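For this depiction, one protein chain was excluded, whereas all remaining protein chains were kept in their positions.
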Amino acid sequence: MQLKFSNRGSTLIVRVIGELDHHSSEQLKIKVDSEIIKSSTKNVILDLGKLTFMDSSGIGAIMGRFRNVQKLNGKLALVGIGPHIKKILDMSGILKVIDAYDNVETALNKMM
Amino acid sequence: MQLKFSNRGSTLIVRVIGELDHHSSEQLKIKVDSEIIKSSTKNVILDLGKLTFMDSSGIGAIMGRFRNVQKLNGKLALVGIGPHIKKILDMSGILKVIDAYDNVETALNKMM
Amino acid sequence: MECINEVKVEFPSKSANEAFARIVAAAFVSQLDPTLEELADVKTAVSEAVTNAIIHGYENRPGIVTMICRLYADAVEIKVIDKGKGIEDIELARQPLYTSRPEMERSGMGFTVMESFMDRVDVVSEPGKGTEVTLFKKFKSVNPSDTQKTGD
Partner (left out) sequence: MECINEVKVEFPSKSANEAFARIVAAAFVSQLDPTLEELADVKTAVSEAVTNAIIHGYENRPGIVTMICRLYADAVEIKVIDKGKGIEDIELARQPLYTSRPEMERSGMGFTVMESFMDRVDVVSEPGKGTEVTLFKKFKSVNPSDTQKTGD
């Protein structure tokens, strides 16, 4: 798994590339959290468009970031959900609490 | 491994697609020999352009077809040799006895 | 049902081997030519079982995880075995959202994912001895008469 960070105002955009399992979730947690606590960050968009695999460890890692962002009064959204990733997100019920959008632009507009 | 057969006059063109190891060589031997023995076939071109893997079993299978075609007074040529396949062909010394060309058209011209 | 191929894989309880186990299972199952979705289902279930062996069974300490894959004409059975901690209450463990390690940000969805992505999930476990999870899936896309000779 690889992470690419970019910023749009106070929104941190994280592109998650490759496979998100327990092994890579540990890296995602550390790296994303250290960006979240930067004073310039309020909201977070996780772009899953290049995610090729995810299991329930990924669910845990996304929920964990969602809680951390909320704690700092920000919002977290998911974008670019492909069919395989959708299957496990649907199963987990995570989309009942976390917003999902087609792409980064739509997410930026709706999160304002 | 998959094989695609086509004919140009008395020349049989065999496109070998995928991986050529001992397992798939056994299939190649049976299928190519049954085409070689057809009265319309004199020469054979093995197109290795879509071959992604080959080991020494592949060398044996190519040498075997070369001998069978020779027995029937025909010629055998190889085309479309990529870098990985070249490495093992070079090592085996097979290119000292079997002609190789860039593509099917060149082979057809030179074999006449 | 006749087993047409079987592999046994042993690897240390390192999280880097979660990806390795998925590739091994997928490579083995590919012999039947299932759909990409069926393949993804198997990879996900294997990932859950192997992750559990590493983090719950061995609690991230060194140990050996064993995976046994058996191929049938149109189905696969995969056993993931650890000699770790074991599970006290299997029924509780299998409940959706139950996790003994919320501080690790576990979602408690591992068994639920295995159950919904495979056709059958059996768990045998003894506290202090270890756990054996058996995953079974029939591939609806595969015609068994096409594959009887796979693996010759």
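To keep things simple, chains are lettered A, B and C as they appear, and every chain counts its residues starting from 1.
Throughout what follows, a contact is a pair of C-beta atoms (placed from the backbone, for glycine too) under 8 Å apart; a residue touches a chain by one contact, two chains touch by 3 or more.
Bear in mind that the values here come from a model prediction, so they are computed numbers and not experimental data.
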Absent chain's touching partners (shown only) are B, C
Hidden partner sits against subunit C at residues 5-12, 14-17, 19-20, 23-24, 27-28, 31, 150-152
Those residues of subunit B that touch the unshown chain are 19, 21-23, 25-26, 29, 53-57, 59-61, 63-64, 83-84, 87-88, 91-92
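In this section, only the chains that are shown with their structure count from here on.
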Per the C-alpha means, the centres of subunit A and subunit C lie apart by a whole-Å value of 27
When centres are defined as mean Cα positions, the distance from subunit B to subunit C in whole Å is 42
Multi-chain contacts in subunit B, i.e. residues touching at least two other chains, fall at none
Shared-interface residues of subunit C (touching two or more other chains) are none
